[in-house]
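Heads up, one of the protein chains got dropped from this complex, but the rest are sitting where they should.
Let's look at subunit A:
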Amino acid sequence: MADGKSETPTEKETPKPKPRPILRLVIFLISQSFLVSVICCTAGVLALLLLPVLAKNTYISENALMPGSASPMISNQEVLDGNKLVEDLTNLNSKYLDGGIESQRIIAKYMSDLGAEVSYHKFHPQSNRFHPLHLFSDPDSRAQENFSCSSYGINTIGIIRAPHGDGKEAIVLATPYNSLKSDLGESFSVGIAFSVFSLLSQVTWLAKDIIWIVADSRYGEYAPVAAWLKDYHVPKFSSLSSGNVEMCHDGKNLYELKGKSITGDFRRAGTMAAALVLKVSDRTEELEDTVSIYAEASNGQMPNLDLINIVYYLAAHHRQGFRVKVERLWSLLDCSLLKVLGTIIEFVGEVARSLNPEWKFGIPATDYVEGTATLASSLYSQALGVPTGPHGAFRDYQVDAITLEFSPKFTSDMKVRHNDFFLRGGRLIEGVIRSVNNLLEKFHQSFFLYLLTSPNKFVSVGVYMIAFALVIAPLPMIAASLYISANNSNSSLKQDKSTLSPYPVADEHSNTVRSWRWLNAAKVVFIIHLWGAVVSLLPYFICQIPDLTSTTSFLIWVLLSVLSLQVLYSILASPFPHANASQPQEGDWALLKSVTISALFIGLGLMSVINFATAEIGALLLVPTCLLARPLRLDLRARSLRSFSRVICNLVLGHIAFPPAAFLVVKGVFSGFGSANVGDFWNWVESLWAWNSATYLYISMVHLPCWVLCIYILIHTC
């Protein structure tokens, strides 16, 4: 019916039976596709800009959490204990340069004095090498790499068994601590965690085990937590792989470490209900004590919103004196365009309220700008697909986790303020743990898919998907209208010819092939996407070459890509023998564009499920590029103002949509064009695949091929 019924009635002399209403609607939309697509795209961009206005206040969805229902129990005694540990650690640090093992031992001793089960976990940092097939397999099934014995870290883990629990569930506290070169902030975080831990070792209400992991962060904060989680969830049965880590300790150290209740065995508690990563930053530029929440895990996954809600609720409503922050893009705060937009929205909101006091949708301009900055940062870090902290490792095992970064306003020499800070931080964490302790099931009530516009405001999936859906809605419509017009123009051409040609047979034949003519275009699109897959695999081989700067690697990558495009095209692009593609036809580029747009639609739709933010940003770049693409030759021939402006749009978009160009432009806008360098793109991409980000796959297998196809359409000879 796509090509049969949708022919407009003007073209048909014979009156046809009216199609069903839904089909008529579709036909109408397709015939008006240009107008509809312009409206849809504008509406999509507007909806995206309106998201901060549409954000709702967060609320605690799970009743069982009951945050703040009990008064905090942490007292000065625990705080003093914590302070003592901090002092011991700092003393140790100033005493030994190689305090690595010693500080571990001190923490372990403190833990075991509380009656906790203490164990050490040795790990080797996973080198983040790119392996193409890892992107598709789950983390469990990855093969072990060969380790060198020279580098390993030791995590210290303490477990308190819950008096009321059955050992089936656990809550995790994690503090990154670099035992080789620790700063005061890390010691403080260990101190706060210890205060809470010592309280929890005494309380009777605990229903879930508490695991405290002091992660050895000498190889980064993420790696130790990830290694520990992997060993926690994937028991090693083969003696080879487990012996691998244990075999290469240098005898002396580990025996020194072991005490009466301290073992090197791996100890486990139950499944993890939630995890909190504590950090204390050294920066003191804040005017008041703040807690920053970092929530983005790999591939734009977020923890359940309830976890963030508890923290916000406890910090804001229970007078712990912390200001809760989430990350924002600072550079956007001074953006004058946003300020203007914010004022307009405020004005519209006021007008609406004066008309009807029930309508409350305006927000103050400053709120709008801040909301947009937060939203932009949220989108950006989700789109990168790189976790913003060690909490990202937990999300890979379906554990909800956030990083809480405390920024005290004191300078480190004020002793009294320390205690106060410890007390309030401890209370906050105690409250969160107590809430999670109440939880009967996994976190499931609240949202998993959301964007934050401020710590207490969020945009849920149902709202932000509208913006995205509006942007990509024109794609299937334009594809359908192009497909139909290409087929129609072709058949009318044929009819003209057939009146002249004496051989109706040939006409009959081409007519039968006509409805499958898209196969040729589909083949071209398929080849280009196949090339995209090849391009995504190339860095694996480039990485094998030693001693390359990022710029040369990038250049090699580009060279190899172009070469492989040539090779693939020459091998596979021979037209099908039966299709009469030997003479290029008028509708060819339209069909090609139609198939390209369909491929883009599928790709963007898929990506929006995997990682919304990437899909949204990609759609904003690619949808106009693909929709406007039209052979330059046709436009130049037309010599009208409209075609001329389209040529300019095409050229600009064609340059911007190229991924490295887009990256450099963005980087140049934010940090000045002087520092921008093509090697940066290579580094950026390297970080993407090191974190197994789906964005990398998107760029190489959807974005890049579609861009190439657009360029191909632009230079199409017709």
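Everything that follows uses one rule, which is that contacts are C-beta pairs under 8 Å (C-beta built on N, C-alpha and C of every residue); 3 or more make two chains touch, one makes a residue touch a chain; residues count from 1.
One rule holds in what follows: contacts and distances are computed from a predicted model.
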| item | value |
| --- | --- |
| Candidate names "General transcription and DNA repair factor IIH subunit TFB4", "GPI transamidase subunit PIG-U", "AAA+ ATPase domain-containing protein" or "Exosome component 7"; UniProt protein name, chain not shown | "GPI transamidase subunit PIG-U" |
| Residue among A:123, A:222 or A:483 that touches the chain left out of view | A:483 |
| Residue in contact with the excluded chain [from A:522, A:535 or A:662] | A:522 |
| Selected from A:217, A:456 or A:598 as touching the chain missing from the view | A:598 |
| Identified contact with the non-displayed chain, of A:75, A:202 or A:398 | A:398 |
| Chain not shown, touching residues in subunit A | 1-4, 133-134, 136-138, 141, 143, 301, 398, 442, 448-449, 483, 505-506, 508-509, 512-513, 515-516, 518, 522, 577-578, 594-595, 598, 601-602, 605-606, 609-610 |
